[in-house]
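The other protein chains are all here in position, but one chain of the complex has been omitted.
Moving on to chain A:
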Amino acid sequence: MPADRALRIVLAEDSVLLRDGLVGLLTRFGYEVVAAVGDADALLAAVAEHTPDVVVTDVRMPPGFQDEGLHAAVKLREERPGLPVLVLSQYVQRAYAAELLDSGDGTGVGYLLKDRVGQVEEFVDALREVAAGGTVVDAEVVRQLLRRRRDPLARLTPREREVLALMAEGKSNGAIAKALVVSEAAVGKHIGSILTKLDLPPADDTHRRVLAVLAYLRG
């Protein structure tokens, strides 16, 4: 996180009430909202104009109130690979998450339930993670997926599945250790075992954690 410069954000949200609230929230946490727009076309234009560091967008926007925001996000990531995008949805569904994660290599992507903005600090943490190139998927999607026992997840132990779920939420080893009340070394061991079981051998690839999460989400 560069301390000398505030992260520049383009925000797309059609509800004026919520947009103003989000601008206030982001500003308060030291982000610079360079543009706050109300529909998908304006979002594309604003990104082209301002080249922000992060994009935060709602899924459902005018004119169709379908999934315009999501499509805009996918399009933006096609045009600018690596542009961090955080998508907010009224409810989380795997279909939306999959479409978003398939864009680019799955890094620098966040897919969160809109309600999460109420938990202000968690929301800002997630945004920070995405801006830093991490992958954040809402705990609700993760929970839904956990209910379905499918290969290769079937090979994971319950504890390993818990660790993987927390990884999908974008948590660091330290944060996972804290959440599960175990040592960080134990978390590292679990992750190593998960990567082996998911057939992700050690390599120079720095995104193995992301790949594990993606393999898991795509089922």
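Throughout what follows, a residue touches a chain if its C-beta (ideal position, glycine included) is under 8 Å from a C-beta of that chain, and two chains touch if they have at least 3 such contacts; residues count from 1.
Just so it is clear, contacts and distances are computed from a predicted model.
Novice: Looking only at the UniProt record of the hidden chain, which name from "Electron transfer flavoprotein beta subunit/FixA family protein", "histidine kinase", "ABC transporter substrate-binding protein" or "RNA polymerase subunit sigma-24" is the right one?
Specialist: From the choices "Electron transfer flavoprotein beta subunit/FixA family protein", "histidine kinase", "ABC transporter substrate-binding protein" or "RNA polymerase subunit sigma-24", the unshown chain carries the UniProt name "histidine kinase".
Novice: Pick from A:114, A:161, A:190 or A:209: which residue touches the chain that isn't shown?
Specialist: The missing chain is touched by A:114.
Novice: Have a look at A:6, A:25 or A:132 and name the one touching the chain we're not showing.
Specialist: Touching the chain that is not displayed is residue A:25.
Novice: Residue-wise, where is chain A in contact with the chain that is not depicted?
Specialist: 15, 17-18, 21-22, 24-25, 28, 60, 65-67, 90-91, 93-96, 113-115, 117-121, 144-145, 147-149
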